[in-house]
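As you look at this complex, bear in mind that one protein chain is not there, while each of the others sits in place.
Residue numbering begins at 1 within each chain, and the chains themselves are lettered A, B, C, D and E in the order written.
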Amino acid sequence: MISDIRLKELIRTALDEDIGSGDLTTSAILTGDEPGVARVISKGEIIVAGIAVFREVFHALESSLRFEAYFCDGQPAGKGDLLACISGSLKSILLAERVALNLFQRMCGIATVTHKYVEEAKGTGVRILDTRKTTPGLRSLEKYAVKTGGGFNHRFGLYDGVMIKDNHITAAGGILRAVRKVVGNVPPTVKIEVEVKNLQEVEEALAAGADIIMLDNMGTDEMKKAVSLINGRALVEASGNVTLSNVKRIAETDVDFISVGALTHSAPAADISLVFRD
Amino acid sequence: MISDIRLKELIRTALDEDIGSGDLTTSAILTGDEPGVARVISKGEIIVAGIAVFREVFHALESSLRFEAYFCDGQPAGKGDLLACISGSLKSILLAERVALNLFQRMCGIATVTHKYVEEAKGTGVRILDTRKTTPGLRSLEKYAVKTGGGFNHRFGLYDGVMIKDNHITAAGGILRAVRKVVGNVPPTVKIEVEVKNLQEVEEALAAGADIIMLDNMGTDEMKKAVSLINGRALVEASGNVTLSNVKRIAETDVDFISVGALTHSAPAADISLVFRD
Amino acid sequence: MISDIRLKELIRTALDEDIGSGDLTTSAILTGDEPGVARVISKGEIIVAGIAVFREVFHALESSLRFEAYFCDGQPAGKGDLLACISGSLKSILLAERVALNLFQRMCGIATVTHKYVEEAKGTGVRILDTRKTTPGLRSLEKYAVKTGGGFNHRFGLYDGVMIKDNHITAAGGILRAVRKVVGNVPPTVKIEVEVKNLQEVEEALAAGADIIMLDNMGTDEMKKAVSLINGRALVEASGNVTLSNVKRIAETDVDFISVGALTHSAPAADISLVFRD
Amino acid sequence: MISDIRLKELIRTALDEDIGSGDLTTSAILTGDEPGVARVISKGEIIVAGIAVFREVFHALESSLRFEAYFCDGQPAGKGDLLACISGSLKSILLAERVALNLFQRMCGIATVTHKYVEEAKGTGVRILDTRKTTPGLRSLEKYAVKTGGGFNHRFGLYDGVMIKDNHITAAGGILRAVRKVVGNVPPTVKIEVEVKNLQEVEEALAAGADIIMLDNMGTDEMKKAVSLINGRALVEASGNVTLSNVKRIAETDVDFISVGALTHSAPAADISLVFRD
Amino acid sequence: MISDIRLKELIRTALDEDIGSGDLTTSAILTGDEPGVARVISKGEIIVAGIAVFREVFHALESSLRFEAYFCDGQPAGKGDLLACISGSLKSILLAERVALNLFQRMCGIATVTHKYVEEAKGTGVRILDTRKTTPGLRSLEKYAVKTGGGFNHRFGLYDGVMIKDNHITAAGGILRAVRKVVGNVPPTVKIEVEVKNLQEVEEALAAGADIIMLDNMGTDEMKKAVSLINGRALVEASGNVTLSNVKRIAETDVDFISVGALTHSAPAADISLVFRD
Partner (left out) sequence: MISDIRLKELIRTALDEDIGSGDLTTSAILTGDEPGVARVISKGEIIVAGIAVFREVFHALESSLRFEAYFCDGQPAGKGDLLACISGSLKSILLAERVALNLFQRMCGIATVTHKYVEEAKGTGVRILDTRKTTPGLRSLEKYAVKTGGGFNHRFGLYDGVMIKDNHITAAGGILRAVRKVVGNVPPTVKIEVEVKNLQEVEEALAAGADIIMLDNMGTDEMKKAVSLINGRALVEASGNVTLSNVKRIAETDVDFISVGALTHSAPAADISLVFRD
């Protein structure tokens, strides 16, 4: 997942955003010595994701807090399940609480939605991919959550994968030329993906030697034709307007991958709460 | 809204996350001199929010890009509406595109959801408030989007408002003592809000001189009693499990504010796309 | 006080400013293994403030240094009093010494001056407030020192309190309109303070529903009239040209608060020195 | 003075400290289009220092603000003198005002105090030096203000000058050994200064080849003896408990430099205000 | 090449390292208004690389400096050739000079060395690749210089390419298992490279479906056998102890790529000087 260096920086920024010049309420009332025990409870059916991130927020605030997790990333949890327990300085728990939950609920939310897509496409062999439609600043966490939910990651950014689109093709003067220009300029460790709109372009992409062909907003019938035309000479990705209702139909076209922006840009937060022991 | 200093830093971080060591595809094919014109189109019914942020991403990448907006923040836009037009270096537009959309779609999404809650509560005089359940790193933008959608902001963080909760009350030894401790420690410019669970606590909070009383997860009948008990001596906020289906009923209890976490933690991204002129 | 995250960053920056590319003298002579014991001694009558900050500078440089404090924040110390003792690597103590003292002497200086104002106003019930006239970068530490000296904090910045001044009033078209605009735009947790110059404006501010009224540079006679006019309907703050000689007279006008810029912008450093055991 | 890179960073940090998540009052009332004209007026006898820093704060906030200065750094200004005029967006002026004044008043305050020491020592040929007793984060600005007031700078930090003190001498096993160790380890561009407590140590320092000898807390009689003993073979600095009352007497001992911590750690802010044109 | 955001940050850091608290000499003598013209001259046979970076250093210091380049990246220049001319404030040119040259000389040095390797291997169709053996902080610039000299880039870091080595193979329990684990965990846009030591491992890597096979420290005879065994089923990279004397021989084994650490870790700076017009 995300490197430790970046995770710590991200958490530091998030805590600073919330705490700012200081927690007015807590620092007026608590000295820091009062003990506290907080239980983290799922209030719905979720896929757990981000336990390590969740714990790290508490430890970033105060390394002596004791954190016990009762679920692992990837496990399903049900309504009322106790996910984790945090004990130690009540003041520190209160200071970290909101940021910890904001991150954890988002990650569980994404894993939960991803899992639903994966279940829908089960048995077809297709892989559900994420996109770059992630929350600015949280991409690594969100892509990790997708994997936790059973999905797979597409490229992380513009820097680690090639995706030749319309504009590139026009500017280069055709698919063949675009692919050639790229091959001569990028590390040989990177595959070349070309976005196509119709079967004519599929043929051009194949001829140009594309490693992956992305079928953009095609109907499922046309997708089937594309898959049979490609016939294993390149990997095939379907993209555009994928929903829980149509993902199975698309998966049955025999594409290799289906990419879904909604995994990250529209997953509702998982309903999780932190309650203090009575 | 967010200060210019912070907005620029946020955008810089977001672009760096996406571009990293460089855009492999675009820098292989485009020189930077190719002109491009991109049109930004709404694909659903939305409330526009974040035009200035959207523009700033393009300008952060390349200050000479020309950006024209056809909608203002707060305006409703319908399916197919042209929201904005960006022209200039195609390469720069492509480099900024994803980050710009990721921020703009999220802001419009939040404004759109907020607007629905506000419409539901219309006529009751109640104000819809946001919470601290925001995306780490994006709180200022998300709170601005809530205001744009017709909602109001609750405190921005732990540093600019007092909220006395269960744990504080227990630690202080009662509501009265908790309030006193806080009054003696925070700037006089800040109001004191106390979270209560029942009418007994409402009375204690009033006696302690709370400026705002937050009714946590009460039923609407009990809320009504609380409101009539308080009788204008403090502002009243309802909180907990608020949905589009029950917000009107809660509003009718005559509380002053209803706070809704879902405005920010579960708003789906608005469907907006950037297309290049054919 | 200041959050740990920000305190550590501030200390890191301060140490870097002083040490830069390295301590030429110490690194030429000491290996780091030589033991040292430093005693911190007050050379005048002071109010101690910032023990935790003082300690943190040494620990930021070298966590194994042993630090013992013999005074707590808020305690008065006299000439010759031993405030603290630091032992461990002599090299680390020397590297941290100047930055640690620069911060500690300033904080004690502010607490000491604040204490004098508080003593002057004793018995009147008035609260001595600080202002935003603090040293750039050190506001949280300085405001903490004011509290330690017996004063109270005004808002921390432009972000956590409302202060409507002349320019705002003119731009809005009157006090009433200015207050209304603000109420509709800021979190309900924040009080509205209005700055007034005469009794006419006091009345307008009251009519507009100001929570706090700030009497700017008024004479004490006019202040008395203002207080009696307000008659408990708003809190009252006196501001402008407050000195140790006139603070008691102002306090006797029965205002609630007196704000004093000199607490932070002109407090001389407390005279404290660090001596190595002979 | 301070490099542009560091000045911009310092101002950015200072503005962020004050503005935080946004100016509640101003952003509720002003759109940014309202024009404003602010006059900056001295309310006492001062030496002006930091005009460029003062201007830069306003320009950091909004580059289109017009700033006209009527005084130069180093010039004396009297009560009522118009120092500068800022015009442009009222909103931007209000956002920058406090930070700009906090820096400018401190710099003028330091220059003013320095000037007094310089005047006292006039005619003796002695140079008044600053120390490392500066405000963390502001050292470059404060040292610039000392020069503006007619003083001279001592080393900027531990990295650009050698100062051998008691502890170094003890650890090295005598002054001679300490100086030798240092000479073999530091750039040849740096002079070696040795701190001494009595005439015996003066002789040792001379024998060791010290470039500068610092007389620490000596009485003026002993100073005279030291100066005549040194007799031009090294530069001589007097240090410790220097005040406006005794600086002249010390200067008359014929030392080359007198260093004064109070120039920076205890200078009261100059009284300057920013008023908007009626 | 490197993104603008990162280039500006890198240059800012480099200038700060050199200028620190200020240029003592220049700020004592120059006001900033003195005009200057500097000519940049090659003192040997080089391949020019990094003109844009070189210019950006001057512009980072002072945007009004006029910079004219007479060579483009990739062009060979000879002894005495005028590469560029900078005119404007002499003070700004002097402040930027050293950092600008340090970066430019390094980049030209790398391009020049790379070009020699490329020339040696000319006609064989092999591509000369760089490695991750770059200067910490300068990787993007150095990899750009390699491309400018006619070489190609290998992966930029651990994040954008897969390289399965000994340790991974052992830990996974064989090449086949290692490849499978990776395929299931990385974006499909990334190729899988396996490092092998002998022909046996070549066969295993082929069987596992490796996209690229890296022959680590093999003799040229064994390399030839490996190439003929692989027979186009994977790309082949030779690595280890490549020098200008043996690169041609290695190239003639028909491998696809030869990676050379020395391109970046041991290229001497190109001899270039900046002289002021008499």
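Keep this in mind: contacts are C-beta pairs under 8 Å (C-beta built on N, C-alpha and C of every residue); 3 or more make two chains touch, one makes a residue touch a chain.
Just so you know, these numbers come straight off a predicted model, no measurement behind them.
S.K.: Considering the whole complex, which of E:72, E:171 or E:207 touches the chain not shown?
M.R.: Candidates E:72, E:171 or E:207; residue touching the omitted chain: E:171.
S.K.: Of E:10, E:215 or E:260, which residue touches the hidden chain?
M.R.: E:10
S.K.: Determine and list the subunit C residues touching the chain excluded from the picture.
M.R.: Interface residues of subunit C facing the absent chain: 12, 15-16, 19-22, 27, 61.
S.K.: What subunit A residues would touch the chain not displayed?
M.R.: 1-6, 139-140, 156-157, 160
S.K.: Kindly note down the residues of subunit D that lie in touch with the hidden chain.
M.R.: 127, 129, 147, 152-156, 159-163, 185-191, 193, 211-212, 235, 237, 256-257
Criterion: only the chains that are shown with their structure count from here on.
S.K.: So which of B-C, A-B or B-E is the twin of D-E, meaning more than half of its contact pairs are the same residue numbers?
M.R.: Answer for D-E: the repeating interface is B-E.
S.K.: Quick one: compare the interface residues of subunit B with those of subunit D and tell me same or different, with half as the dividing line.
M.R.: Different: when the shared numbers are divided by all numbers used, the fraction is under half.
S.K.: Compared with subunit E, which chain's mean CA position is the farthest off?
M.R.: In terms of C-alpha centroids, the chain at the greatest distance from subunit E is C.
S.K.: Need the CA-centroid distance for the pair subunit A / subunit C, whole Å please.
M.R.: Inter-chain centre distance comes to 45 Å.
S.K.: Please tell me the distance, in whole Å, between the geometric centres of subunit C and subunit D computed from their C-alpha atoms.
M.R.: Distance between chain centres: 22 Å.
S.K.: Starting from the mean Cα coordinates of subunit A and subunit E, work out the distance between those two points in Å.
M.R.: The separation of the two C-alpha centroids amounts to 33 Å.
S.K.: Two or more other chains touching the same residue: where does that happen in subunit C?
M.R.: Only 20-21, 139, 156-157, 159-163, 185-186, 190 qualify.
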